[in-house]
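For this view, one protein chain was removed and the others were kept in their places.
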Amino acid sequence: MSLLTAEQQEIKKTTREFVAKNIIPNAAEYDKKGEFHAFLLDAARESKIFAMAVPKEYGGLEYSALTQGLVLEEWGYGCAGMGTTLAASILGMDPLLVAGNEEQRQRYFDPIVKGGIAAFGLTEPAAGSDAAGGKTTAVRSGDEYVLNGSKCFITNGGYASVYIILAKTDPTKGVKGISAFIVERGRPGFTVGTVDHKLGIRSSNTVELLLKDVHIPASNLLGKEGEGMKIAMMTLDIARPAIAALAVGIAQRALDECVKYLQKRFPDKLQPGQTLQFKLADMQIQVEAARDTLHHTLQLRDSGAPFSEESAISKALCGDVAMAITTQAVSLMGSYGYTSEIAKLMRDAKIMQIYEGTNQIQRLVISRAVLAPAPAAGAAQKAGK
Amino acid sequence: MPKCLVCYKWTLDEKDIKIKPADSSLDTARAKGKISDFDRNAIEEAALLVEKQGGAVHALTYGTSAVKQSLKDVLSRGPEKVYWIADASADAADACVTANVLAAAIRKLGSYDLILCGEGSSDVFNRQTAVRLAALLSLPCVTYVEKLSIEGDTVKATRKLDEGSEVATVKGPVVVSVLGQINKPRIPSLKQVLAASKKPNEEIKITDLGLKPESLQPKSVHRSVKGFVTKRKNIIYKESSAATNVAKLTSSLAAEGLR
Partner (left out) sequence: MNFQLTEEQQLIEQSARDFAKEFLDPIAVQLDYTGEFPKAVIAELANHDFLGLHLPAEAGGAGAGFVSYVAVIESLSRSSAAVTSIINNQAMASYAIQTWGSDAQKKQYVRAFIKGETIGAFAVCENGPTTGIGPDALNATKTEDGYVLKGTKAYVRNAGEAGVYVVFAVTDAADPNALTAFVVDASAAGLKVGPRLNTMGLKGCPVAHVVFDDVKVPETAVLGSLKAGREIATRVLALASVAEAAQTVGIGQAAVEHAAAYAKQRVQFGKPIATLQAIQTLLAEAATDCYLARLALRAAAQLVEDGKPFEAEAAIVKSFLARLGSKILVDSCQVEGGMGFSESMPLPRLFRDIAGTTLLDSPADFPDYAIAASIA
């Protein structure tokens, strides 16, 4: 873990308290019901935590990337489903940071600052890892665009106030024909479809979005026509470490639960001995390494340095670590693990390897960076990062 | 108490067959054997009849040496005995040869009240074997049977035709070929499987059947068997006028060799 400033330590502490009070006691119930935790938006309104990425000038907290990572780790520790709501809302508003103009930012951040959430609508049945394969269209008509199509697996879709929707403005241009749009809740023709029942993060709201002749003003276009994919990719670079933070939280939780369980089982000391001790040590190594990698990525971002590759590395690593550690935790705790919230941790961990770019996509990003020709000068400086 | 004989074919399980992309030929290396589907129904039908009213069920098959793998399977499904003829001639045999061989065997085995076959085999589905067999044995034949009963020496069979059904009443002995909808073949219970090893099987040597060499010469010859895979061209015709699109479609089809 990076050395934190006093302010960061304080934020981490208050977040931990918030999570202990609001999230941990309710996690199992909402997971079992598979219901969205609207109460949490109310509980978080005063702290404005959902606006932690919104710049101060718009009323947000403007937390640094590292601080956001601390918050998200605590939320992930408490419940990955509830943490996903927060992470995905930030994902849904990151495009405004990347490409929004002044007027758009004012409009878009307002409901978020007031306690609402956002959603990011990229995925479609035909556009999973092949994000450019989407079929939703946006046709210019006077000073409006008309959107038609559908999105699936959209987190927060049923409860968001504002959405970013990727749509094809020019189907003949492939990737360069996609544009990003703001769509506000309540636009006629914009409806929420079926809710997906999932293996994990069950309290997180995952839905279809249906767009039938949805009219939006031309001023809802983010950036220029054709920049949609570029905006999406830059957004994902920012958003991926948020998922990594949730994953670290899950992993840490699993480790802590193992320690608690073993200490109760074997009150005098760890028995039968080395096998279990070393298993805990291996878990600790993984969690610490994952967290450190993540914090490095966040610090790069905060410093203004490029961090795409590191973003992919931390997302892939932290997701894989969460999966491995939660699996180990169920094994260690046996039938108790299988019949308790420990099982939830394992179910929740799986999605960390999948959403916001599968860990296979992350590896594509990373290998491309690894195989790219080394820059002539400045390579040594980069190495000294 | 009917004495039944079921003729069955041991074929390759088509779901195990792969198509070689290079020349569309079939890769059967990993294909397991199975009792031809409608033959399985025939065995089941005979077993049900005899379980209900007594009698006996025997089974008879003609194939390559692979048929030895079929014996326990068949015996676990009701028959009390299975006769088998294994000969290389089976590899190229058509319905004509098959019927010749089966008829010769049946003449040796004695009389049966009811001879059952599947309507057609899973692999070739010629639907000729039962009819040819009946002709050779000078027996009546009822085909496309979806419901069957036997009382004394009278067989009552419901035939599924293209337009409706027909009920035929025939005085036995009779050859009957059955469709898949006649029954649901049992899943042999474990005891039935284990009991199969204790039931007898008897090889009939083809050389003991007194067949002339011509009788083993197939009248139709398979030159090759190829698989086909649907390949989508994914071409969309999206001109503004329907007439233009149709014209483009028809010229594409003509270019593919369709006229």
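Think of it as A and B in the order they're written, each chain with its own count starting at 1.
Keep this in mind: a residue touches a chain if its C-beta (ideal position, glycine included) is under 8 Å from a C-beta of that chain, and two chains touch if they have at least 3 such contacts.
Predicted model, so just to flag it, every value in this text is computed and none were measured.
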Open item on the list: Which candidate, A:12, A:48, A:187 or A:279, sits in contact with the chain we can't see?
Closed with: A:279
Task: Listed residues B:92, B:135 or B:194, member touching the removed chain - done: B:194
Task: Touch criterion as defined above, residue of A:105, A:187, A:215 or A:363 at the omitted chain - done: A:363
Task: Touch list for chain A against the chain that is not drawn - done: 32, 123, 126, 128-130, 133, 152-153, 196-200, 262, 265, 272-273, 275-276, 279, 323, 327, 330-332, 334-339, 343, 346-347, 350-351, 353-355, 358-360, 363
Task: Touch residues of chain B, complete complex, unshown partner - done: 69, 72-73, 76, 187-191, 193-194, 196-197
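Here, only the chains that are shown with their structure count from here on.
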Task: Whole-Å gap between the CA centroids of chain A and chain B - done: 59
